[in-house]
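With one protein chain withheld, the remaining protein chains of the complex are depicted in position.
Lettered A, B, C and D in written order, each chain numbered from 1.
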Amino acid sequence: MSLANFLVMRHELLLTAAALLVLMGEIFGDPLKKRSVNLLTVVLFSAVTIIGFLPSPPGSLFGGMYIATEMRLLMKNILNIGALLVIIQSVSWLSKDENSGKISEYYILLISTLIGMNFMISAGHFLMFYLGLELATIPAAALAAYDRYSNKSAEAGIKLILLSAFSSGILLYGLTMVYGTTGTLYFDEISDLLVNGNLQVLGFIFFFAGMAFKISIVPFHLWAADVYEGAPVNITSYLSVISKGAALFIFVIVLFSIFPVIIESWQKTIYVTAVLTMTIGNLFAIRQQNLKRFLAFSSISQAGYILLGIIGGNQLGMASVVYYLVVYIFSNLAAFGVVAAISNVKGKESIEEYNGLYQTNPGLSLVMLLALFSLAGIPPFAGFFGKFFLFTAAAQKGFYLLVLIALLNTIISLYYYLLVVKAMFINKSEAPIEKFRSDFPTRFALGICVAGIVITGFASIIFEVIKDMSYGI
Amino acid sequence: MTINQVMFVLFSVMIIVFSVLTVTSRRILRAAVYLLFVLVSTAGLYFMLNFQFLAAVQLTLYAGGIVVLIIFSILLTSHISQKFEPVGWKKSLFSALAAMAGAIITIITILDFKFSATAEAAREIDMRLIGKSLLSVEYDGYVLPFEVISILLIAAMVAAIVIAKKGGPKKTETQTL
Amino acid sequence: MNFNYTLWILAVPFLMFILLGLAGHKLKPGLSGLLGTGGLAVITVLSYITAYLYFFRTGATEGVYTKISAFNYTWLQLTDKLHIDIGVLLDPISVMMLVVITTVSLMVHIYSLGYMKGERGFERFFAFLSLFSFSMLGLVVATNIFQMYIFWELVGISSYILIGFYYEKPSAVRASKKAFIVTRFADLGFLIGILILSFNTRTFDFITLTDPAGPAITQTGGAAFLGLSVITWSMILVYMGGVGKSAMFPFHIWLPDAMEGPTPVSALIHAATMVVAGVYLVARMFPIYFFAAPAALEVVAYIGAFSSLFAAVIACTQTDIKRVLAYSTMSQIGYMMLALGVSGYGGHDGLGFMASMFHLSTHAMFKALLFLCAGAIIHAVHSNFMTDMGGLRRYLPVTHLTFLIACLTIAGIPPMSGFFSKDEILVAAFHHSWFLFGVEYAVAGLTAFYMFRLYFSIFWGNETHYHHTPHEAPATMTIPLIILAAGSAFAGFIPFSRLITSDGVPFETEIEWAVAIPSVLIGLAGIAVAFLMYSRRSGIPDRLAAKFKYAYKWSYNKFYIDEIYLFITRGIIFRYISQPVAWFDRHIVDGTMNSIAAVTQYISFRIRRFQSGQLQKYAFVFVSGAVLLIVLLVYLWNQ
Amino acid sequence: MNTGIPLQYFLILAAIMFFVGIYGFLTRRNLITILMSVELILNSVNINFLAFNRYLFPHKMEGLFFSLFVIGVAAAEAAVAIAIIINIYRRFATINVEDVNEMKY
Partner (left out) sequence: MDILTLFIVIPVLTITGLVLVRDIRQVRIVAAAGMGLQLILSAVLVYLYLSVRHSGNTDEMLFVRDLVWFKSLNIHYAVGADGISVAMIALTSLVVFAGIFASWEVDFLPKEFFISLILLATGVFGFFISIDLFTMFLFYELAVIPMYLLIGIWGSGPKEYSAMKLTLMLMGASALLLLGILGIYFNSAPDGGQLTFNIIEISRTTIPMSAQYLFFPLTFIGFGVLGALFPFHTWSPDGHSSAPTAVSMLHAGVLMKLGGYGAFRVAIFLMPEAAKELSWIFIILTSISVIYGAFGAIVQKDLKYINAYSSVSHCGLVLFAILMMNRTAMNGAIIQMISHGLMTALFFALIGMLYGRTHTRMINEMGGLMKVIPFLSVCYVLAGLASLGLPGLSGFVAEVTIFVGAFQHPDLFHRILTIVATTSIVITAVYILRVIAILLLGPVTNEHYNHFADAKWFEKVSAVTLISFVALIGLAPYWLSSMIGTSLQPVLEKIIAINPF
C-alpha cells in the first residue's frame, strides 16, 4: 500500500491502529494503572484527529468500493473532532470506581463505531455502507448497555440493538430492490442505471426508513428518547451527536449521488417527515423533565431542521447541512457536557434540580445557556447561522411553507429551551446543586465547545470552506 | 412439473409454514427449532440457485451457529416447558394488518415491475473464484469488506464482553482477554 | 417700518416662564412676582408702541389697514407647500388684541402680587401667568392657522395648570381636568378642520387664506357632504374649536367649574382673554366664513345667540358669584359670536365684525374688573356665595364703586363703554334677523337683571354676620381695579370703526337710536327688577322660585348639561367602550395567544402515549410509517 | 437452469417471509423470539439478493457476497443482542419485552 493510498484511507487506518493500541494496552498494560488508558486514548485520538486534517488528494480505492473526496474527508474530520470531545468528556465519568474495570473496552467500542462511520462515509458500494452502518451500531448498543448496574441502561441497549437490527433488515430489503432493478451496488453505477419506477421508489422508502431510524426521523424515531435516556450521558451525547451526524452525512451523500433520479419522490418524503420530525420532536420535548430525554427530543427536532437543508438537493443545502452539523456538534456536546458534569458529580439529571444553578455554578450555567441558545438559533451564536443557511437552502428551492413551519417550530423549541434557562437563572431553589469544580478534562472540553459555538458562526471562513468542498461528494 | 419446480414448491411451502410457526408458536424452544427448519429450507433454495458455498455457510453459520446460540440463551433464560400466553388480539390484529398491507403492496409492486437481465455472460461460480474475489482489491473484489467485517466481529466480541463484564475496582484481576 | 422687535413681545414672557419655572423656587417669592410683573410691563409698553405705530404711523396704506407679517420663521416644513411658521402678523385685530391682553394681563399681575401674597407656589403662579401670556400673545399674532392651533393648545394647558393651581383641592383638580378634556375635544374639531382646509387650499397662511381672491375662497368646490361644501364643513369644524375655547353651548360646561382656579386667573383667562379666543378665531378667518362658508357663519350666529340666552338664564339663578360671572362671560361671548355671525364684509356691512371686536375689548375690561372685584370680595369674606354676603358697600368702598361701574357697563347703560359696543351688536343683529335681535334684546334685559341681582345681594341687602370684619384690599389690588374701571367707563369713546373693520377700510358709525333707546330701557328695567327683588332681603325671589319650580330647578342645575356629559363619559365611553376594549384585549386577543400555547401543551400531552416505552409499538409505528409512505408516494402522490 | 420457476416466485416468497418476520417482531413477547424474527427478515433479504444475482445479474457476484456478509453481521448482531438479553434477564428477571419499559413518554 503506497503512501498515497495510506493518506486517502488514513482516518480508518489510524483509528483501527488506535483501537488496537488500546487493546494492547489493556492486555499487556499494568492492571493497576488502568486509568492511564484515559491519557493514552486522549493522546492517541488527538493525534488521529490532527493527522486527519493533513491535506491529501482525493481518491478512490478498491475498485471504487472506497471513495475519499474532500467533502467526505471533511466529514470524517468533523466527526473526529466531535468524538475527541466526547472522549475528553468521558474521562471523568470513566474514572469513577464502578467503571474503572472496563475503561479500555469503552474506548475500543467507541473507536470501532467511529471506524464504522468513517467507512460508511467513504463507502462507494452498498456493502461497505452496510458494514459501516452495522459497525457503527452494534458496539453502540453495547455502549448504551454499558452501565451494568442500571436497568435503564440495559433497556436502552436492548431497544437499540433489536430495533436497529430490525431497521437494518428493512433497509436491506430496500437495497435488494435497488440491486434488483439496477444490477449493481456500486454508487457511481447505480445513479446511472436507476430509473424512476415504482419498485425503485419502494426500495428507496425502505432504505429511507432504515436511514431515518439512524437519524431518528419521525415516525422512525421512537427508540431515540428511551435509548438516550437510558444510556450513560456521554454515550447519549455520542449517539445523539456523532452517530446521528454520521448518518446524516451518509444520508446526504446517498441522496445526492445515488438517488437524484427520483428526487421528486425523496423531496416529498423528506417534506412530510421533516414537518413531522420538527413538530413531534418539539411537542414531546416540551413535557420532558429529564434533561437527557429532553435533549433527546430536542435533537430529534434538530434533525427535522437539518432535513430542510437536504430537501433542496442543492449544493447550498449540502454545505448548510455539513455546516449545521459542525455547529450542532459543538452546541449539543456543550449541553450534554454540562449535563454529564453535573450527573457525574451530583447524579442530578432533572430540570427541576437545576433550579438556581446559576447562583451556585455560574460557569456551567453559562455554558448551558450558550449551548441552548445556539440550539435554538439565537444570534450571535453559531446555531443562528446554521439554521439560517439551512432555511436559505430550502427557500432557494421555493419551499417557503416548509421554512415557515420550521420557523414556527423554532418558537416552540425556544420555549422549552427557555424553560431550562428559566430553571437555571430565574427559579429559586431551596436546595440548589452545590457549588463544585469539575475536573480539567470536562472544563477543557466545554471550553472547546464554547469556543466552537462562538467562533463557528462569525468565522465565515468555515462555511466558505465547506461550501467550496461541497461540489463533489 | 420439473424436479426443480417440485423442489421449489417443497422448499417454499416449508419456509412459509415454518416461518409462520416460528412467529406464532407458543413454546419457545419449538420456535427455535422451526427457525432451524426455515434456515435449512432456505439453504435448500440456495442449492437450487446454484450457490452451494452460500448454502454451506447458511447451514454452518446460521443453522449451526446462530440457532445454537439462540437455543443456549433460551436455556439460560427460560423454562423449556414454559408456554407463552397468547398474544393480545389487538396487537396481533394490527400487526397482521400492517404486515399484510406491507406484503400486498410490496408484492404488487414487484409484480408490476419489468425486470431486465444483464446481457453479459454469466460467470460460473466456483470456490476459487469466490476466494479470489474475496481477496481482490479490484472492481468486484471484496477484500475491504472482508477486513471491515473482521473489525466488526472483534468489536462485537468486545461488546459482548463489556456487557457481561462486571466493572468496579475489585474485578481488575479477572482478565478476560 | 420694521416691526421685528415684536418678537420680544413673545420672547419676554417665554423667557420669564423658563426663568421662573426653573429657578423660581430658588428666588424670593416677592422677587419672582416682581420679575413676572416687570416682564409683563415691558411687553405692555411694547404693545402700546406697536399699536401706536401700526394705527397712526405706518399701518394704513391709502387708507386701508393692511396685514403686516412682522416676522416669520419656518418652524416645521410639512409638505412642499404646507409649513408651520412661527411669526408675528400685525393687522388691526391682532394689534387690538395685543393691547387688550397686555393691559388686562398687567392689571392681573399687579393684582396678584397682593392677592396671592403668601400663597404656597407664589413663584409658580407667576411662571404660569407668564406662560399664559406668552401663549395668548402667540395666539393672537399667529401668522398662520397652525401657529394659532399651537398656541391654542398652549393656552389650553396654561388654563389647565392655572385652574388646577390648588392641586391639593380635589374639586380644582377635577375642574382643571374637565376644562382641558372638553376643550381638547373641541380642538379635535379644530384640528380636523385645519386638515380639511389645508388639504383643499394647500396653505396654512392667514394672509393667503383670508385673501378674498385666494384659494380658500375662490376654490369653494370640492365634494359636498350633507349638502354643505367641504370648505363649509371645515369651517364648521374649525369653529368647533372656537366653541370649545369660548365656552359656547354645548362645550360650555368647563367654564363654571374653571372658577375653582385663583380669581386673578379667572379674570385673566376665563373672562378677558382666553375665552374670547374663539371669537378671535372666527374674526381672523372671517373672509372665508363670509365668502366661502356662509352656512358656517349662520351656525356661528345661532350658537352665539343660543349660548347667550342659555347662559343668561342660568346666571339668574346661580349663587356662587364667580359662577354668575362665568355664565355672564359665556353670555357676552355669545353676543360677540352673534355679531360676527350676522356681520357682512366690507365697509358698513361689516358693522357686526367691528361691533364684535369692540365688545370683545370692552368686555375684557369690565369682565376682568368684575372678576377682580369678586376676588377682592372673596378675599375679604372668604366665601364665594352671595348668600354669605350683603351690605358690603360699607367695608369695601373702592370695590363697591368699581363693581358698580362694571355692572353698569355690562348692563349697557350710557355712557359706559358697554353701551356702545352692545348697541352696535344689536344694530347689526337688527339688520340681519328679527329673531336674533329679539333674542339678544331679551338677553340684554336678563344681563342687567342678574348683574344687579349680584350687585344688590353683595353690597346691599341685609348685612350678614361676618366672622371677622371684612376690610378693603391692599393697594396692589385696588389700583388695578380703578384703572380697569376707568377703562370700562371710557373705552366706549374710542372710534373703533375707524381702526378695526372687516376688510381694513375704516368707516364711520353713528348710534342708531331706534335700537339704542329700547336697549337702554330694557337694561334699566332689568336693574329695576333686581332692585326690587334683592336690594333688601325680600321673599320675592323665593316665591318666584317656588312658583316656577321646574324652570328654576332646571336653571339652577344648569339644565343638567353636566349630567348628560357625565353620562356620556362615565356611562358610555368608560363602561361601554373602554372597559369592553380592555376586556376584549385581555380575554379575546390575549386569550387567543394564550390558547395557542395551551393547545400546543395539550397536544403535547395527548400524543405522549406514542412514546409508550414498548419496543414493539415503536416497531409498529416504524412499519406503519414506512407502509404509509409507500402508499403515499408510490400510489397517491405520484401523478 | 431453474427453468419453469420465474424470478417473481422467489421474490414473493422472500416478501412473505420478510413480512412474517415483521409480524413476529411486532407480536412476539419474548426478546429471544423477537431476535428470531429478525433472523427471518435477514433471511428473506438474502433470498432476494441471491435470486436477483442468479436470475438477472449472473455476471457478477454482488448478491452472493452481500448475503455472505449479511450472515456474518447477523451472527455478530445476534451475539451482542443475546449478551444484552441475558443482562436484561439478570436485571429485570424476565425477558418479556412488555415488561422492559421503564422509560416512556
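The criterion applied here is as follows: a residue touches a chain if its C-beta (ideal position, glycine included) is under 8 Å from a C-beta of that chain, and two chains touch if they have at least 3 such contacts.
Just so you know, these numbers come straight off a predicted model, no measurement behind them.
Visitor: Under the definition given at the start, what are the shown partners of the omitted chain?
Guide: A, C
Visitor: Can you work out which residue in A:Ala4, A:Leu408 or A:Ile455 touches the chain that's missing from view?
Guide: Checking each option in A:Ala4, A:Leu408 or A:Ile455, the one touching the absent chain turns out to be A:Leu408.
Visitor: Which residue from C:Tyr52, C:Tyr167 or C:Phe548 sits in contact with the chain not drawn here?
Guide: With C:Tyr52, C:Tyr167 or C:Phe548 as choices, the missing chain is touched by C:Tyr167.
Visitor: Where the complex has a chain not shown, which of C:Tyr5, C:Tyr48, C:Trp75 or C:Phe531 is the residue touching it?
Guide: C:Trp75
Visitor: Among C:Tyr111, C:Phe151 or C:Phe358, which residue is in touch with the absent chain?
Guide: The single option touching the absent chain is C:Phe151.
Visitor: In the complete assembly, which of A:Arg293, A:Arg443 or A:Lys467 touches the absent chain?
Guide: A:Lys467
Visitor: Need a quick check: the contact residues on chain A for the chain that isn't drawn.
Guide: Residues touching the hidden chain, for chain A, are 316, 319, 373, 378-380, 384, 388-389, 391-392, 395-396, 400, 403-404, 407-408, 410-411, 414-415, 418, 421-422, 425-426, 460, 463-464, 467.
Visitor: Considering the whole complex, not just the chains shown, which residues of chain C touch the missing one?
Guide: Looking at chain C, the ones touching the missing chain are residues 74-79, 82, 84, 146, 149-151, 153-154, 157, 160, 164, 167-170, 173-174, 177, 180-181, 184-185, 187-188, 191-192, 195-196, 198-199, 573-574, 577-579, 581-582, 585, 589-590, 592-594, 597.
Going forward, only the chains that are shown with their structure count from here on.
Visitor: Hey, which chain is the most central one here, using CA centres?
Guide: A
Visitor: Chain B to chain C: how many Å between their CA centres?
Guide: 101
Visitor: List the centre-to-centre spacing of chain A and chain B in whole Å, with centres computed as mean CA coordinates.
Guide: Centre-to-centre distance between chain A and chain B: 30 Å.
Visitor: Counting only residues that touch at least 2 other chains, which ones in chain A make the list?
Guide: 127, 131, 134, 138-139, 141-142, 145, 148, 157-159, 162, 166, 170, 180, 183, 198, 202, 225-226, 287
Visitor: Going by the contact rule already set, what residues in chain B reach two or more other chains?
Guide: In chain B, 91, 95, 98-99, 102, 105-106, 109-110, 115, 118, 140, 142, 145, 149, 152, 155-156, 159-160, 163 touch at least two other chains.
Visitor: Note which residues of chain A are touching chain B in the complex, please.
Guide: Interface residues on chain A, with respect to chain B: 16, 19, 23, 26-27, 31-32, 34, 61-66, 97-102, 105-106, 108-109, 112-113, 115-116, 119, 125, 127-128, 131-132, 134-135, 138-139, 141-143, 145-146, 148, 157, 180-181, 183, 197-199, 202.
Visitor: Where on chain C does chain A make contact in their complex?
Guide: That would be residues 597, 600-601, 603-605, 607-608, 610-611, 613, 615, 617-619, 621-626, 629-630, 632-634, 637-638 of chain C.
Visitor: Per the contact definition, I'd like the list of chain B residues that touch chain A in the complex.
Guide: 105-106, 109-110, 112-113, 115, 118, 136-145, 148-149, 151-152, 154-156, 158-163, 165-169, 171-173, 175, 177
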